[in-house]
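The complex appears here without one of its protein chains, the remainder shown in place.
To keep things simple, chains are lettered A, B and C as they appear, and every chain counts its residues starting from 1.
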């Protein structure tokens, strides 16, 4: 088990992160990062109980030192182990408000968790992914989770949109630099409401109107399986009924 | 065998079209449209010999009557049969030339094969796809093949770019209209040289520098398998080494 | 008067085209192309009465021969005269309809007037614009009028969107080829309802909610005055109150 490569997932709650963890745990040892252990503990237990291997680490992606400490712990738990996949999936910084009512902190939180967080995460995972080349069943893959706000700055959404636009820029830049080095960097635009416990209150007139976390995880896995001849950079995912 | 739904593929040569045909023939009866029978005959034979079901029909997608006749023949061969998938993949109209040296015909050919061709194809396949709802293993899917020129009008490429931009507009419009009706409409941006007999002469300094037709076909199949909660509209595919 | 360079404007009705004609007539002899003389006659009279120089020519931009004949007539009226500006502004092909109710002709009309029309117009104006280099007060300029549909293929809008996407591809390609030759090629995205007689019926809850044709003309003129160090390719114009 210890010899399996890693899948490192930042931003793991009861929704998309958990589904991604489950999917990648079929092939990799998974490392789950979240600020709150409550977020990763159930899925860590579930994976280990099911014959997979998972650990959780409390970390704040927007804090350089916290990310550094998390990766030191990964190295301690899995010394010298390469990564096959890394997924940046934190949802931090979402806020909708008239611009002049925003606090400096609300804007900073979004930027720090999405843009700086993405940077810290990439900085620590890319060396492990580069090490994974030739050792993993598919080209090592780094996936960033985007949102509608990655490509549209709507009124009253500036903090989250600024963070998500910045994250997309980072993803593009890394894809162009590390693709030729054999690491597949992708960006997924999640355009709609995800069907997770937190969104139970959103009721739509049509069935199946929310994105399925398991289907998102399948799409991420699919991206991961692509050969280097045929890498996708960007994929937009939305429910069939979504307006866009 | 006759009761299987159809996969209808326009633009079938020895490359992507053939790979798509092979992939979809694992589940569907395939209908291959091409102007020249030489393009579809080998793959039709191969599929039928392998236990699948395939027919080829000579058709010019840029000619409304030719497309109409082709679909009349489909109805004759597979009366009342629904479609599970349709793929628009013709490469017609590519030309690179100083603008003032272009003939009217060169511009028209690109527009007619990519834009009008896409329209005629969609008009005839959508009723069959709508009929496929609930009868096919995955939501009925209509995929359009785009290119680098779908999103960038480079110098000396105006005919093909105009055609491919127009095709992308058509794809977007159909995705927004037919997604809510349960038909998955997608657009794939093929950004690079495809590894087919015709491109043998393009030699790159790196291995694996051309897109694999089989990997493109896998991506199309993946799009087809997505549930309606989580449809992708657009996917860009390129070799790891491609500049973009 | 005969020695002034030309501004050639295709698509002249009582709205934007007339305002553009008026604006450019302050510096150039203007040639107005429209299918219907009723469209250009009032503005031709107005310009000539006001001391400017204008002629109108009946032409269908979607018909290669009609465009050819129009430019033969321009050469006859203004032999050897260069062009300082050319504006492609026809509105042809707009239709909103469920896709499966569209006729082949409705789709073709939009494609032919927007995409092929743009091609024919560019083919005939670019030689005159190239001749204008160094002779006109500002770099010779070719402007294409786009719309919301130039960048978004909305449901039930496929003909117009396909035409406008194609026209944008043409504009990009020409800007990249002819910019380095000193011709300024631009594309304006008109995103909203224009305040013209035909849109009197559209009433909005806010004042000034429609685009002003004169302000659009000012923007086109501004584009024309830019020096070659600092060309704009694309400009999106919309009322302050417009949702986008």
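One rule holds in what follows: contacts are C-beta pairs under 8 Å (C-beta built on N, C-alpha and C of every residue); 3 or more make two chains touch, one makes a residue touch a chain.
A quick note: this is a predicted structure, and the numbers were derived from the prediction, not measured.
Hidden chain, full complex: it touches shown chains A, C.
From the options A:71, A:88 or A:119, the residue with contact to the unseen chain in the full assembly is A:119.
When the missing chain is restored to the complex, the residue among C:72, C:100 or C:241 that touches it is C:241. Only one residue from A:37, A:50 or A:127 touches the chain missing from this view: A:127.
Within chain C, the residues in touch with the undisplayed chain are 139, 176, 179-180, 182, 184, 195, 206, 208-212, 215-216, 218-219, 222, 226-244.
Contact between chain A and the absent chain runs through residues 64, 98-100, 102, 104, 107-108, 111, 115-116, 119-120, 122-123, 126-127, 149, 152-158, 161-174, 176-178.
We take it that only the chains that are shown with their structure count from here on.
Upon removal of chain B from consideration, the remaining chains are partitioned by touching into the following groups: A | C.
Here the spacing of chain B and chain C, counted between their Cα centres, is 34 Å. Rounded to whole angstrom units, the spacing between the C-alpha centres of chain A and chain C is 46.
Residue positions of chain C touching 2 or more other chains: there are none.
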